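Could you have a look at this structure, given as structure tokens, before my questions?
Take a look at subunit A:
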Amino acid sequence: MDWSTIMWWVMAAVTVIPAVMIVLSKDIVRLAFWLLASLTGVAGLYILLGADFLGFTQVLVYIGGIMVLILFGIMMTNRDAVLMRRGETTGGAMLTGVVIAAATALALLKVVKDTKWKEAAPVEMPATTARVGEALLTDYVLPFELVSVLLLIVLCGAAYIARRRPEET
Partner candidate 1 sequence: MSFGAYLQSIGHSAKTIVAGMALTFRYLVRPKEIVTIQYGSKTNAPKERYIPDRHRGIHILETEKCIHCHICERACPVDCIEMDGTREAPFDGAWKGDGCWISSFTLDLNKCIFCNLCCEPCPKECIHMGMEFDAAAYTRAHGVKNLLTDAPQSEADRAREAEARTLIEAAEAESKRRKAAAKAAAAPAAPATPAAPGAAVPKPPAPPAAPAAPGMPKPPGAGMPPPPAPPKPAAGPAMPPPPSMPKPPTMPKPPSN
Partner candidate 2 sequence: MTTPYTLVDWVLGDGAGWLARFIGAILVWAVPITGFVSFVGLLSIWLERKISAHIQCRLGPMEVGPHGALQTVADGVKLLAKEDIIPADADRILFAFAPMLAFAGTIVGFAVVPFGPGLIVADLDIGLFYLAAVGSLEAIGVIAAGWASNNKWSLFGSVRAATQVVSYEIPMGLAFVTIAALAGTLSMVGIVEQQQGWIANWFLFRNPFTWVAFIIYYIAALAECKRAPFDLPEAESELVSGFHTEYSGMRFAIFFLAEYAQMYVVSAVAAVLFLGGWYTGIAPLDAAIGGGTAGMVVGAGVIVTKSFLLVCVQMWLRWTLPRIRLDQMMYLCLKVLMPFGMLTLVGSTVWEHFLPSPAIVKDGGGWTGNTVMTGVVVAAIGTVALVAYVRSVIRATPSLRAASNS
């Protein structure tokens, strides 16, 4: 077993175990921090695949941006209402959950089984940043810009919806 495999297992554990903990955790802030760990593991997997730029984008966007915003949102809401309500699951809900989970797991297993897996990525990967940049500004410039505009619209919409209307108060 070489280093690459060891690191893969480590990163996989860092991704999956916190993901399980997210499901099990009942404290929403703990949950957010488990999510943080899980996202870190995903970033590590990206880097292992040689996509260092993507890996650190994961860190920058998800951990630096989205996680901070999630925490910000949690903190601005009432602690008692969110934190202290322990989940009380009824039997029916439990059954539904199990069924859906089983179906998803089966589908995933089938996909895993049917995929023609390639050889592991070469250990030494060339730098990806330049290629990503070039690809974004040449081949994929239209989708890239469209997504940017979409995000801008989403931003404006969110600001508009959150705004307190004058007649409301």
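Quick note on the criterion: a contact is a pair of C-beta atoms (placed from the backbone, for glycine too) under 8 Å apart; a residue touches a chain by one contact, two chains touch by 3 or more; residues count from 1.
Regarding selection, all candidates are chains of the complex that A comes from, given by their letters.
Computed from a prediction, not measured in an experiment: that's the story for all the values here.
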Result, touching chain for subunit A in the complex among 1 or 2: 2
Subunit A to candidate 2 touching residues, read off their complex: 2-4, 7, 27, 29-30, 33, 36, 52-53, 56-57, 59-60, 63-65, 67-69, 71-72, 75-76, 123-124, 127, 129
